[in-house]
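Read through the structure below, which is laid out as structure tokens, and then see the notes.
A single protein chain has been removed from this complex, and every other one stays in its place.
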């Protein structure tokens, strides 16, 4: 039999896969290169050395990790169709459990483990509420955030208060995971960095920031990003998990037990958020401190959406946030003021792109004038008021998102209730 | 079944459809369930469950506590309505928090700066608050419509930015004045003419209920009418239920997003008003915070339904007011928080359980009709 | 008084559970601000004062309540009212947030003695205001910092940018400049109100301090509550010096960090609370403002660890000048 009927029947849409923007390694490297160049240009002209200093980069990573881990947590559960706004609560559980485990067993890695378990417990609760009882995902998340706070306060009272150097709201100092450096290159790089040469010194600073005094926990966290990608996109487990977030009924019709996978996803999600919390109490600071998450769980959620529900993207979002947060905390007035110039250049570039590539004259004019305004502000002021430097990361995030108009694609069945046997 | 009655219960309990006594069963079961779970928590923490719960109930029913609850609930209700407007079309406005804080600050400053005849003065302050709230929300709305930025991110970020902006404004060079001998700092107190007197409607206490509880009630009615009785409301709900269907039916979704978000923001602007015009008369460092977050929980607790939200707000208010009495009874503050969390969870779970029961009940009813030898109801329906 | 009111569940009977030493002294009520006992900051200092009183004055009972996050004045009012009705007298409110509520409740219960820490705005015949000259204390540690700084560059990390903390900054900067007029003073606030996370985020504190040390500062003073731990860590890593706040942190901080704390600005809330309770027990608490300044010894600097022994003489010189009024320390950042 000839299949001609069917072959010609293939509608045109099927011939060319819609030319959606594909991120290749090459593009990625070019992007990073351009960014570094931009930074070093700005550094060069403004003299804001902190933009590319080893310290800033090191701080950036340290501040990005907890956000990134929370984001990964969000990714896991939302990929399985469960919205997780309880990340903050699970993170809080992680801060306590991390510190407690490390102290109890006098071993930081037991702390890491405990942190994961603590968060996972929160995740389990969320799974019971949303998957088994079909409760609205968001309210369950809110409740878990309240609970997480209360439970940790209670636990720290009954544990840390008794310990020497501890208190109701604070643990004694914890044993920290080991810190490592790439041997032999720290000194020479520091030397280079201090030369303040264009580009070279900047690269040296960035490299040194990434290779010296890095906690093993940080390395673990970074590895979790590719690992997540591999598991979710390359394994059978991951495919089934994602299918539960895209079309649970289809999964069900092929014998996949949707409940099981949703449970697994949400528990793992909690564990990751818990790791984020543990990082705060074990690495970012060396003790549990009540309220030390400071809303990072929500920022993690934002980072995940920023990354369009993909590991790489959310890592980028977390890094952007961590870097700008580091800058503003370290030498806000100066660095953030310098960033204004960078922003001006960036917007100007967009304007040119709009004009040349897209022939969108009107848009180009608007963007262009925006660039001019920003530059004017930069030129006319010599520092940014403290109140505003503190929100540099937030403003930057918004700026990036609005410049790069993105086609968000959340899992199709994200947040929708699912019941077995309700197939239509 | 009687259409009117069914649609009423339907509205009362959101999408849960219940016949007969079941509507009562839901809240009842919720209370019992919550009680049991909470008792467990208390046992674990070594507090006497029964006495503690009795004390809570006892305290919660005293005139003074009732006034406090009503005042809390007034604020919470407004917050939840603001959030619910967004939810009804799948917009998740986490930014209510920033919107109301900024709105209250600016409104307080304006209200303190000038004096007008009473009704005008109040009206102006409220108007300013709504405008500021709407304006701040419109940033997120525009970002979504023009640039496709998820409102979840943008509002999270805008909350932080509102904090910074507020801190910058709340400064002696700008909107704030020094409060003599205090480490606090706030806007110039609003004159008599701009204050809304409380109402002594609860006998047995000299404490007064916020005059603006009226505003909250009005907002509830407005919300209900607007969404369920008007064309605009229909379009909004349709968009929420199925964007594609709404588009095909001629709804301009982008416009709806814009309007809904701005309305949500305007409503958010009102959140601070009862407190500002009824109690503090000035926006200062100790102005209540985090109400947006509470609003999200309460809106969903009430299933985005005006009556449901009222119950949710009262429950939440009850839990908050009972915190002090519990501490006085040696229940530590963190246990109080744990109780709040568990109660919220158990209430919604109880609702789901009743919902499930209702489904099986429906199936049993059908099977009875079947054994009764009548033709399947589906056919009756067609001819009815 | 309210204690006879039968309706309330807060009648002394029920509440007696926590009976401390069960002495003959007064029944004391303490209302904390957010954080409460154990916040390793001024709430804790107040608690310390209370504990001392328990031990030495034989209080009949002490009841401690703490504020909830982002609560309203009404809630604070109710807290105080419940205490008053519960027959607690005297009652101490910790933190300026209680100003308005305390004034209200104090008029409702004229026979009950009230005290409020950090606030002068709430006045009344039965209200004692216990306030501190944080700027003066900070001035001294500013002096110490300048004297110890080799790079002529010091830093200040504030938890949240509120007027109270700015008093610390103002005094510190003034002190440093008094010694070296050309000294560089870096200033960073971790968060902005009403986001009070800045008092509990060591990670932020650490990053901010690291930034200052990297920029060339060698002494950093913090008024950042729980975030201070991060500042100490940064100091240790950069082998610089740090200055503690409120209590003598060279004693309370983690053992491995105590070495970097050259001194601490002492704000003796505990003393103030104890004094008040003592007078109250004696039946004569002083209504109106009591300023705990350098003169009164309400603020001071610590010498634990002996790191400032070499400059002690100089510091005390300035101390005298401030006490004598020869130097008036600015309350506000100039």
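All chains are identified by letter, namely A, B and C, in their written order; residue positions are counted from 1 within each chain.
Keep in mind that, in the parts below, a contact is a pair of C-beta atoms (placed from the backbone, for glycine too) under 8 Å apart; a residue touches a chain by one contact, two chains touch by 3 or more.
By definition in this document, contacts and distances are computed from a predicted model.
Missing chain, UniProt name from the options "Sugar ABC transporter ATP-binding protein", "NADH-quinone oxidoreductase subunit L", "Sarcosine oxidase subunit alpha" or "Monosaccharide-transporting ATPase": "Sugar ABC transporter ATP-binding protein". Though it is not drawn, the left-out chain touches A, B in the full complex. Contact with the chain that does not appear here is found for just one residue of B:235, B:286, B:334 or B:352, B:235.
Among A:250, A:345 or A:403, the one in contact with the hidden chain is A:250. With the whole complex as reference, residues 1, 3, 6-7, 10, 15, 228-235, 237-238, 241-242, 244-245, 247-252, 359, 362-363, 366-367, 370, 375-384 of subunit B touch the missing chain. The set of subunit A residues touching the chain not shown comprises 1-14, 16-20, 234-237, 239-240, 242-243, 246-247, 249-257, 409, 411-412, 421, 423-424.
The working rule: only the chains that are shown with their structure count from here on.
If each chain is drawn as a node and touching chains are joined, the picture has every node linked to every other. Distance from the centre of subunit A peaks at C, each centre being the average of the chain's Cα atoms. With each centre defined as the average position of its C-alpha atoms, the distance from subunit A to subunit B rounds to 30 Å. For the pair subunit A and subunit C, the distance between C-alpha centroids works out to 37 Å. Counting only residues that touch two or more partner chains, subunit C has 36, 161, 191-192. For subunit B, the set of residues that touch two or more other chains comprises 160, 163-164, 167-168, 333.
Chain contact summary for the complex, subunit B toward subunit A: residues 45, 92, 94, 143, 146-150, 152-154, 156-158, 160-161, 163-165, 167-168, 293, 296-297, 300-301, 332-342, 344-345, 348-349, 352-353. The residues of subunit B lying in touch with subunit C in their complex are 55, 58-59, 62, 64, 68, 71-72, 75, 101, 160, 163-164, 166-168, 170, 179-185, 275, 279-280, 285-291, 320-321, 323-325, 327-330, 333. Residues 7-10, 14-15, 17-18, 36, 63, 65-66, 68-75, 78-79, 81-83, 86, 96-97, 99-100, 118-121, 129, 131, 161-164, 167, 191-195, 289 of subunit C touch subunit B in their complex.
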